[in-house]
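Sharing a structure here in structure tokens format.
Only one protein chain is missing from this complex, and each of the others stays in its spot.
So, chain A:
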């Protein structure tokens, strides 16, 4: 995979930060020389045999390096996997998401799998930190960013986070298998196949070779042979790379272990705001853990069947990107739509997530306007009925239809009455209100399908309205939002208007641009030239005659989002690298002090050994580091929008 200078720099920094210099060295060499056999790799990296073998083994375990043994010359070639390296930065976000959806224990499993690269189910069974639901006390708070902070030390001695001496007070066997199954059925974990250790190109070539040597294909000729080989290659590839566990593990088309956030709310006072309850997922988790993880018992007996013991699992980043992208869509809705509508949208997206395996079909970033449209599977509103908190007030979010419009509409009254019912906490009425609620859900989704949201698309299937998402359109919307944010903060809202006009109308000369954008000459020219200097707009010259005199030339301004995205993406990589490098600088400044805090006798007993000033210094350092890491994560959000969604 060809990567730009800054992307490579960033990946190397991430590996160094997570795994240490040895890995970073091997990675850099492989990036620089691409594919290398062992001897060449040794020559270029100037490492000893021992170091290199150790390093490579561990890197293969973490999928940072692909290897491929050629049948022709019996050489093993190594190749770097920058994608896996890049995803290191997203680990915090992923753990947060898993914790939010499936609880703290699931997040812990996820963290362990991430930490190990891949792991077999039997190995996971033996790990002490996964034995009990309660965390060992030393790591009371799992900082999502801790993963990236952890320094190289931890790689060698395996799972450090468990302090072996810690005996759990109540030894309740943790629902490891059930949770694993839940993770797998959501698609967050996938099986490791032999082919996943080889680079995509190698896999393709090998599959092609196998396909062309098949006797059936050999008999064919010309175009038909080619077609047959192509088809076989694709199916072989699919078969070899198929690692998705979700289909086999789903129950009634739904993954297991879905946490229903409203499940216990029914017992309490119903007027309690549901929204706050949703937020709870991040904050006050500690107390509810036991309760929340109980789902495994109260579902069905299915979950007691253990996972296949020999299965090796790893994190499925593609699927997690889908989940993270859906979160971004929800935040788009949150900006403008009423809260109830956002909740409805969230549950629609959740449904769609279950049958979407990846964000895009192709790996390369689609060009603006050539991306086509990719729609999700349509979901009927009735399916959402069960997912949505039955006590949530769906009708109160809308104004009565007949209040100011002369249009007499019988349906206009219904939501109003229904709203009153909702207030009476009458759970029994829900069944007879089922159709009304479905109608209301449709209303919410319908609102989202209109301008300015355009977040859903309605299709008529089997005689009923079903809802789907136009992934590409929304990805474009996210992309433009990010760009517009940058333009607004740099050049002001005048520039924003100019950019939107140019984007909507294509290439324009100054006169026409002024007419549409209603801007005085002076402002317009200033904005355009500063944006041109920043690389956001470009000027095209169209000479009227061969002499190319300026007076006889038409000048057209235009805005090319693809170009801008390309350069902004590079800038973002660079900013991420610089921020990570700055962390190092800051750490160096406090080197002596930090080494003291990390001493084994001080660590964990900071209050005893450190003075007040030192404690404050430590707190400041932690804040600073958190800020910088948080910034890297924010920058990664942009990369995700530009590159992955």
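What we mean here is this: contacts are C-beta pairs under 8 Å (C-beta built on N, C-alpha and C of every residue); 3 or more make two chains touch, one makes a residue touch a chain; residues count from 1.
Note that contacts and distances are computed from a predicted model.
Colleague: Leaving aside the chains you can see, what is the UniProt protein name of the one that's missing? Options: "DNA-directed RNA polymerase III subunit RPC6", "Large ribosomal subunit protein mL46", "Charged multivesicular body protein 6 isoform X1" or "Glutamyl-tRNA(Gln) amidotransferase subunit C, mitochondrial".
Modeller: UniProt lists the chain that is not shown as "DNA-directed RNA polymerase III subunit RPC6".
Colleague: Which one, A:209, A:242 or A:620, makes contact with the chain that was left out?
Modeller: If we include the chain that is not displayed, A:620 is the one touching it.
Colleague: For the full complex, which residue in A:112, A:443 or A:597 touches the chain that was left out?
Modeller: The missing chain is touched by A:443.
Colleague: Looking at A:126, A:489 or A:547, which makes contact with the chain not pictured?
Modeller: A:489
Colleague: For chain A, enumerate the residues touching the unshown chain of the complex.
Modeller: 271, 273, 275-276, 335-340, 393, 396-401, 403-405, 407, 409, 411-412, 415, 419-420, 422-423, 443, 446-447, 449-452, 481-482, 484-486, 488-490, 492-493, 496-497, 500-501, 504, 511, 514, 516-520, 568, 571-572, 574-575, 578-579, 581-582, 585, 620, 623-624, 627, 631, 634-638
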